[in-house]
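Excluded from the complex is one protein chain; the other protein chains are retained at their positions.
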Amino acid sequence: MALFEARNIHKRFGSRVVLENISLAFEEGQISGIMGPNGAGKSTCFHVLTGQHKPDRGEVLFDGQRISGLPPQRIARMGVSRSFQLMNLFDDTVVIENVMLALPAFRERRLKAMSAVFSDTALIDRALVVLDQVGLAVRAWDAAASLSYGDRRALEIAVALAAEPRILFLDEPTSGLGAEATRRLALLVRRLRERYTIVMIEHDMRFLFELADRISVIHWGQVIAEGTPAQLGDNKWVRRSALAEATHA
Amino acid sequence: MAPLNPDGPRMIDLLPHIINGLTLGLLFALIALGFTLIVGVMEVINLAHGSLFAIGAYFALTVIAGSWFAGTPFGAWWLSLPLGLRYVLALAIGPALAGLAGMLLELCLRPTYGKPPLYGLLLTFGAALVIEELIRLVWGTGEQNLALPQAINGAFLLNGMIFSTYRFFAAGFSIAAIIAVWLFLERTSAGAVIKAGAHDSEMVRALGYDLARLRLVVFGFGAALAGLAGVVMVPIWGLRPHVGVDIVIPAFLIIVVGGVGSFWGAVIAALLVGLAIGITGAYAAAWSTMSMYLLLIAILGFRSRGLLGRKSALEH
Partner (left out) sequence: MISLSDIPARPSAWITPPMIALALLLLAAPDLLPAIGLYQYLGIEIAIWIGFALGFNLLFGYTGLHSFGHGAYLGIGAYAFGLFQHHVAVSLWGGLLAAVLAAGIAGALVGAFLSHRRGIYYALLTIGFGQIFWFLAMKLHRVTGGEDGLLGIPRPPLTLGPWQVSLTDNRALFYFAAALLMIVVVLCWRLANSPFGRVLQAIRQNETRARFVGYEVWRFKWAVFTLSTMIAGLAGSLLAMAQQSAYPDVMSLHQSGLIVMMVLVGGGLVSFWGPVLGVVFYFVARDVLGGLTETWLLWYGLIFMAMVMLRPEGLAGMLHDLLRRSRPRQPSAAPAPATEAV
């Protein structure tokens, strides 16, 4: 059975049907991609999978357990972690605290209110290890707001990784990045695949085709094609949009 | 339907309270409309809105009584004018000056744009304090009364019950004003721009309008509505320096119950609050203002964005 599954998801906003009978399955240890044109419903799909929206019908299963309808914090604690397309960081503080706050070990302290945080070397070390994975360890004590756009994207991913997820969802990780930063991100994702199951939505087709094991194409709120990058290369819609992208570039 | 006996006679007894409540509700709607316009376009919770209401009313007081020119030939000539004329002038000058004060406040608010809504809230809270103190300084601390022309003063008998003429005048005036504001927003191009600004300030810019000026005008307009509500409402609500804070709380509560930024939500909520106060007043007068807080908690308990509210930036 797949690690993460969505079954017959329907979602509408008012009278507008955004998702119609979507079913997806993500295998453990793989990188899965979701692609589609703007407004096709892929963002909504992502929100339903990670718990920001409840589906009107259908269910989302993680490791055989139903998670649709649970609040996001519960889903997060089960090991489903996500990054955000529009950056969602703790901006008033330093880089390392963004990561520390997301560590399960930090969270478990909860009301042990009187223990000092920033003198716990074990916690700091763990946060530094996570930051090192995305190449930000040297900036650990800088203000989060002082990072460049590309570094903030990397921090987004670090915060998601800090939660020690079993599955990691990346929401348009390349959005707003230049060619060089995109290349570095590709390297990072490739390194992460050894340890995590990854799902990403992405509009950069080259990026997705290079990295993903399986890709689902969403259009008009439905899954119109699914398969390995090689299989999808022959798909009519995919080829048309690849052509469009090439002429744009 | 309730049986005619014994509830029938009680219903009749309640009628004046229902009418009082509806009148109060219509007046609340008038002040809440300016409030909701400002919230919609500027995303500022204007805690000084009640103070602008007070400014309108106090200037009306000065216009009617001519007190600033007492003892001068101009003052004597002014008082020789018929009360009705002075009242009509007050109805124009009071709101106009409240509108100007609102524009001044908008200028003060400019440094807070782009910051969290807390800053606008705090600034207008400070402004409310300042305006209240200014009122004490200029008009004194006591309770005052607005002189009313004969035509709208007094009372009349209907079905053996006494009704205040003024309440009917105020209710009719409010209905007319609410319809006028609605027509302005729906049927004029200026109204269309304001509505566009309430949904999307980018769109206003894209249409080629000056956002800064739009904000100034909307704030002035909202403030003038508050001032107008002040002149009309004060004979019922009373006039004291603290009146601004007394009125801003129901107004604030109404737009939240109605749904922030919603025109008809504000009107419906205002009528509900007015009715709640009116009917509680019939049974336990001392507790009448309590009912509106209970209404707030009851409604927000079930609908976290109010009756007709949608998601807005104010939640952050």
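Order of writing sets the chain letters: A and B. Residues in each chain are counted from 1.
The criterion applied here is as follows: a residue touches a chain if its C-beta (ideal position, glycine included) is under 8 Å from a C-beta of that chain, and two chains touch if they have at least 3 such contacts.
Nothing here was measured: the structure is a model prediction, and the numbers come from that model.
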Omitted chain - touching chains that are shown: A, B
Options B:I18, B:A96 or B:L121, residue touching the unrepresented chain: B:L121
Absent-chain contact - pick from A:L3, A:A102 or A:V134: A:A102
Residue numbers in chain B that touch the chain omitted from display: 45, 108, 111-112, 115, 117-119, 121-123, 125-127, 129-130, 133-134, 136-137, 245, 249, 252-253, 256, 260, 286-287, 289-290, 293-294, 296-297, 300-301, 304-305, 314-316
Interface with the unshown chain - residue positions in chain A: 50, 71-73, 76-77, 81-82, 84, 88-94, 97, 100-102, 104, 106-107, 109-121, 124-125, 141-143, 145, 159, 162-163
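Operating definition for what follows: only the chains that are shown with their structure count from here on.
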Inter-chain centre distance, chain A versus chain B - centres from mean C-alpha coordinates, in Å: 48
